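The full complex has more chains than appear here; those shown keep their coordinates.
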Amino acid sequence: MTKAISPLLPIVYSKEVAAAKVRGAPIVALESTIITHGMPFPGNLEMARSVEAIIREKGAVPATIAVIDGILHIGLEDTQIATLAQMTGVMKLSRADIAFALAERRSGATTVAATMIAASRAGISVFATGGIGGVHRGAEESLDISADLEELARTPVIVVSAGPKAILDIPKTLEFLETRGVPVVTYDSEEFPAFWSRDSGLRSPLSLSSPAAIANFQRMREQLGIEGGMLIANPVPEEHEIPREEMEIYIGRALASAEREEVTGKDVTPFLLDNIFHLTAGRSLKTNIALVENNARLAAEIAVAMND
Amino acid sequence: MTKAISPLLPIVYSKEVAAAKVRGAPIVALESTIITHGMPFPGNLEMARSVEAIIREKGAVPATIAVIDGILHIGLEDTQIATLAQMTGVMKLSRADIAFALAERRSGATTVAATMIAASRAGISVFATGGIGGVHRGAEESLDISADLEELARTPVIVVSAGPKAILDIPKTLEFLETRGVPVVTYDSEEFPAFWSRDSGLRSPLSLSSPAAIANFQRMREQLGIEGGMLIANPVPEEHEIPREEMEIYIGRALASAEREEVTGKDVTPFLLDNIFHLTAGRSLKTNIALVENNARLAAEIAVAMND
């Protein structure tokens, strides 16, 4: 389903990714919003490097995706990652504005939706992230629903996550994905995870226990002519999880603070995450790093299996 | 708009359907969830056989669609229908999981959405069912909306129904279809039907009075390059209907029971249908069978007209 790359598209591959494409090696896409907006420096740089190292260890090639000065980069050289990790004021790009950054020669970090678009365009079918966007709490009033969900319904990329960020409305996120026909597969568990926690109290719509089975499922979808990607929910390893009962207390407190301080719109998510960071004395960030690494591992295994 | 069948897709045609494809005869797709989840044995088997017989009488070939042990069947032999009618624990497959059943070698009955996908893949453009899924009552809170509606917006199959099941929110279902650009055509009436009843109290967005006109409309959509199918609402024959005023009382009581007994999620629809079966002393099932037969008749006529 990869479209031919237009000669006018300002796209550059890292050396490693370009070589991987030539020899047909497995590649795992990585988003850059997690680097620019998700974690503070220098933790974000350490995380980005460690995730890339994990993917290489597993026999695949990492392709961190970002727009730098109007160029779409598929894979960043290490110095570029270091620069990105310290940049401020970069755009946060989604489906609506990734081409805007290219056309206007801006720099921007790619969200899940934009990373899926870029990965698909570059022929990459597996992508590791932390948590996807979803239906926001209160969306029945605000209609605030992440473009990540629509992208899963359209673009044929397997997205490996630890579930939607648990500050979102998880039951409504699952309903939305069901309506759109997006498969939600929990890896090796019947319980749908909740980002920092191994379960959300909801059963997973589907469950598979090997990278090969996931690869096989996606191939079968393509043979049936079904568009779009799938969401793999990979529960954070037990030793790193913050149990659901505990997280619900922190999330409840953070939501109450946001209401008290009248935080609205796009400011809500960073406010809540920061609040939870303080309420957990930094544990939430450690868990976040552990789950991204865990997802990178599984994504690499799936990418290798897709090549078999 | 039919895509080439991949040699790797585990798909099998019944003898009758295979022969019909060779000679270009009209074919009508049928779903299998109505057999496995919609009615008890042996009524479900009788219904399935009678519906197939009606389609043959009208000069078309029936293609009941199901996944059996990981094989996508387009058309079932009579012994397979008999087996399916007595199977328990089969999956209920929609867009998100039809390929999952194929990949994991499971068995599953196809909902409206999955039947549309399979029919379209097999080059079949007309499909008869009872009622489609829709926007659930309370969806403004739960976001519980059937994937059938999205499928109508994507997949070029004419779905002949008696309207959405009347336990759903019919006004919201029509709004959703309007937003998605799905034509809703009531056959030979200006009143939009409500499954067991010939009218819902709502005017139909569109109305046509002959199978040829319906076929002609769909062909014109394809010539304009408009994707997706259309919903034909075929009111149940008068002698079989349960009038709206009466049905609203039963539906109201069933909804009250569901609330009292705290039935939620996927259990709600079967609970309501069973409750209504008892409240109507079985009449609701007789009406259901009559309307499916009535839809099979019209679908066959449309399939014949599409071939002209």
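For clarity, chains are labelled A and B in written order, and residue numbers in each chain start from 1.
Basically, contacts are C-beta pairs under 8 Å (C-beta built on N, C-alpha and C of every residue); 3 or more make two chains touch, one makes a residue touch a chain.
Because the structure is predicted, anything quoted here is derived from the model rather than measured.
Number of identical chains making up the complete complex in this structure, 2 of which are shown: 3.
One rule holds in what follows: only the chains that are shown with their structure count from here on.
Bringing chain A onto chain B by least-squares fit of CA atoms involves turning it by 120°, to the nearest 5.
Chain geometry summary: the mean Cα position of chain A and that of chain B are 36 Å apart.
Contact residues on chain B toward chain A in their complex (touch as defined above): 3, 6, 8-9, 72, 94-100, 102-104, 113, 117-118, 120-121, 140-147, 149-151. Those residues of chain A whose C-beta lies close enough to touch chain B in the complex are 135, 139-140, 171-172, 175-184, 205-206, 208, 213, 216-217, 219-221, 223-226.
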